[in-house]
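Pasting in a structure now, in structure tokens, and then I'll have a few things to ask.
Of the protein chains in this complex, all but one are displayed in their positions.
This part shows chain A:
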Amino acid sequence: MKYIYYPGCSLEESAIEYDGATRALMAELGEELIDIEDWNCCGATAAEPMSELLSFVLPARNIALAEKIKNAGDILVPCSACYLNLKKVMVERDKDENLSHNIDEALAVDDLKIKGTRRVRHLLDVLAHDIGAARIAQGVMNPLKGLKIAPYYGCQCLRPYGGFDDPEEPVTMTGLIEACGADVFPWDSSAVCCGASGMNTKREVSGKLVQKILMDARGADAIVTVCPMCQMNLEGFQKSVARGTSEDLSITVLYLPQLLGLAMGLSEEAVMLHKNLAVADTFLEVL
């Protein structure tokens, strides 16, 4: 199936390696991605606190654009915040006629309309269920033997809608990590909150959440994420949140498609590992 690809703003800047690794991995798997031309920001977590209607209209515009693409399947979204925003439009417009009407009215200024013909899918869902661990395992050239990988799902790919995984105790990454030859690091922080944009506006509070996650991850060789905001919070503040703990909280943090890509023999350049903010030398030596 051809996927319609919605990268979202982060994947053009601070999360460019998530974009690069996703494209490289899907190409390696023989899956075609079709870009939505003229896509716009989904509103991230910023539109909703400003205007609830805007938080529906911004992602809706992208869905309407995606529906115009012929001969293609689901909309593939790697960023969890973008995923939730797009998914929310599809779920809530079905429940609320007034909302659906308002979305249509707003989109009409751009001559667009949603029909509801496309499904919105998170990258993790597609990797776990469309591709599947068996196909990943078949392609593994460089088994990551002995590595303990802590899967971090965060919030917005799981909650509130769930759908492809358990919203409290998610498991979809387990098979994918094992397919790489690595071990899943057992821990309790896989579905807790990283503080999201609070790392910018309420760092004294969100820093505590990040600290707890990194404390829990001690003993793992790397944390694997599926969201640019989680990735940034976990990789970008390791030294500052370690202050006052007498612990070294530095740990490799990478995106799931980077891990899968490396196991499947893609080069560090191909998965853009040089762009990550936290990759330990010891991790590179194992590769």
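Points to keep in mind about this one:
In the analysis below, a contact is a pair of C-beta atoms (placed from the backbone, for glycine too) under 8 Å apart; a residue touches a chain by one contact, two chains touch by 3 or more; residues count from 1.
Simple rule for what comes next: contacts and distances are computed from a predicted model.
Of the candidates "Octopine transport system permease protein OccM", "Heterodisulfide reductase subunit C", "Transketolase" or "ABC transporter ATP-binding protein", the chain left out of this view carries the UniProt protein name "Heterodisulfide reductase subunit C".
Per the touch definition above, the residue from A:E105, A:E169, A:E247 or A:E269 contacting the chain not shown is A:E105. Across the interface with the omitted chain, chain A contributes residues 9, 12-14, 16, 37-41, 43-55, 57-58, 61, 102, 105-107, 109-110, 155-156, 158-160, 162, 167-168, 192-193, 195-198, 200-206, 208-209, 232, 236-237, 239-240, 274-277.
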